[in-house]
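Heads up, one of the protein chains got dropped from this complex, but the rest are sitting where they should.
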Amino acid sequence: MSEETPAFRVVGDVSALPDYAFGPRSILWWGNSAFMMIEGTAFVLAAAAYLYIRGKGGHWPPPGVRPPDLLWGGLFTAGLLLSELPNRWLQAKTRQFDLASVRFGVLVMTLAGLALAGVRAVELSHINVRWGVDAYASCIWLLMVLHTTHVVTDLGDTAVLCLWMFTHQPGPSQFSDVNDNCSYWTFVVVTWIPIGFLIYLGPRLL
Amino acid sequence: MSPAQSALFPAAEQAATQFDVLTLMLWICGVMYLVVLLFVALAIWRGARARAAADSPVTEAADPTLSRALAIWSCVVVLGLTALVVGSFFADRSLAAARDRETLVIRATGQQWWWRFAYRTPGGAWVETANELHLPAGRTARVEVGSTDVIHSFWAPPLAGKMDVIPGHANVLDLTPQRIGWYRGTCGEFCGLQHAHMAFDVRVESPADFDRWLAAQATPAAPQSGDPSVARGQVVVTQGQCAECHTIRGTAAAGKAGPDLTHIGSRRSIAAGTLPMSRGGLEGWIEQPAALKPGTNMPAVSLSPSDADAASAYLLSLK
Partner (left out) sequence: MTAETDLRARGLADRRRRLLAAWADAPGLWGFLTTVDHKRLAARYIVTTMAMLFAAGMLGVDMRLQLAAPDMHRMGPQGYDESFSLHGSTMLFLVSVPVMEAMAMWLVPLMLGQRNMAFPRLNAFSYWMYLEGVLMLWIPHALGFTPDLGWFEYPPLSGPAYAPGHRADVWAQMITFTEVAALCVSVNVVVTIFTMRPPGMTLGRMPLFLWGMLVASFMTVFGLPAVMVVTSMLIADREVATHFFSPSGGGDVLLFQHLYWFFGHPEVYIIFVPGVAFVSSIVETFSRRVVFGYVPMVVAVLAIGVLAFGLWVHHMFAVGLPKMGADFYTAASMAIALPIGVQIFCWIATMFRGRLQLKTPMLWVIGFIVTFVIGGMTGVMTASAPLDLQLTDTYFVVAHLHYVLVGGAIFPLLGAFTYWYPKATGRMMSEVWGRISWALVVVGFNLTFFPMHLLGLMGMPRRIYTYPAEMGWGPLNLLSTVSALITVVGAGIFVLNALLSYWRGRLAGANPWGGSTLEWATPSPPPPYNFDYIPTVDSVAPLWTRDELHALEGLSLDSREVLVTTLVDAKPDNRQKSPKPSLWPLLTALAVGVMFVGSIFSPWPIVWGSVPVAATIVGWFWPTRPRAQRGPLRART
């Protein structure tokens, strides 16, 4: 039982430590990862709902409904996978604090995101069924809406970062921010693989 | 205490099996709980005595004696749980085993807020009744539950545990009653405003009595009363608003939305256990259903007092 706080004996100094960090040494990286975990769980559950409804039997898709068109979905998938190349390159440049390359990289990623969002918009009109028709349609649209939200969110994030990077003098933390944004885009790309499979190949194969 | 709706007074094989699991659980858990209480009491006694001896905190967490005790305790817990899992497993087997002995098929349909029961007669026809289930003692009935609206749950505790009544799902429950008597069941899943008044009576009777009852249910309506108002009542009921929703076999009343009233006078209660069967009860229910069961789908029928009285006399006469 003590009235006073215990005495502190100073045994070291941390002022020499760096005041920024990349990857798992940075707080924001963990926050970013945690939110990806939350969103990833939501994706998994939405996919589980799809498979549960599918597992009830019956036709998939229901009679008279064509599966989503492969052309636009294939184009989106190809574009998304390709966008991962400049994304990787950009992520590597952030660690080198290469401002010119990073500015160029975020610009490229913003344009790539815009182009992909455009393809996605067309894609949505080639799903060939409205969400209110039956449970099959609802499941397809659920996955589509979830993923599209992520594409748009990260596009917005990239665009804002792009604007900022071109108008300000970034410090190390801002390079770290761009780095985290690259990780998030990778998340958007990776999650599309199973989700795209369920949307486009599920009705054809499952 | 009334045993009519109690799981503690099983009257069927299924409820008896479940009661046995409960007994096993109570014994094992009860003993474990007493052991925990004993430990707590000991710890308070010991710990408080040690306090007198010294006050400096103990910073060494390890303690070989306690580690051994923990190992023993874990084994005891595992043993107890194993016994319970095995007990549950065998109880489940025995509940499933009744499937091979089914001799009677009943359809129970849950609706907001009453039960439609349909029996298959030996001739293969379906006979409909409502809110009162009759079962032959010693035989296994297959109850096929279904819902036309929301989720309900078919639950007659003295007979068996619940079976949810789920739209889009075909669920089946076996009942093998053993003791003759009156019991009561109810809806076991919240289903809206009048979940509290969605009960049904259960009559377990001898197979001979049951066969007689079923044969009587299959016959068309035949008023059994010398009361002169019955004839007037029949006109009111079968040619008025009542007939839009209710069926009285043998008359013009052929509505399907509400309970079949062909033999309503033989039943024990009105409006899914809301009121005991009586002429006054019927009259009150016809005139003011929403006052007795707020939210009910039964509309108030505007009848003159004498017509309402005649209608209830007629209904009561439908034995």
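Which chain is which? They are A and B, in the order written, and residues in each are numbered from 1.
What we mean here is this: contacts are C-beta pairs under 8 Å (C-beta built on N, C-alpha and C of every residue); 3 or more make two chains touch, one makes a residue touch a chain.
The shown structure was predicted, so the numbers you read here are calculated from the model rather than taken from an experiment.
Enquirer: For the chain left out of this view, which of B:Val40, B:Ala125 or B:Ala254 touches it?
Expert: B:Val40
Enquirer: Using the definition of touch stated at the top, determine which of B:Ala11, B:Ile106, B:Val127 or B:Cys187 touches the missing chain.
Expert: Per the contact definition at the top, the residue touching the missing chain is B:Cys187.
Enquirer: Considering the entire assembly, which residues of subunit A contact the chain that has been omitted?
Expert: Against the left-out chain, subunit A lists 1-21, 24-27, 30-31, 34-35, 37-39, 41-42, 45-46, 48-49, 52-53, 56, 58, 62, 103, 131-139, 141-142, 156, 160, 164, 166-171, 173-174, 177.
Enquirer: For the chain that got dropped from the picture, name the residues of subunit B it touches.
Expert: Contact residues on subunit B toward the absent chain are 1-2, 4-8, 15, 17-18, 21-22, 25, 29, 32-33, 36-37, 39-40, 42-44, 46-48, 50-51, 53-61, 63, 66-67, 69-70, 73-74, 77-78, 81, 84-85, 87-89, 91-93, 95-96, 149-151, 153, 155, 157, 160-164, 166-169, 171-172, 184, 186-196, 273, 294-295.
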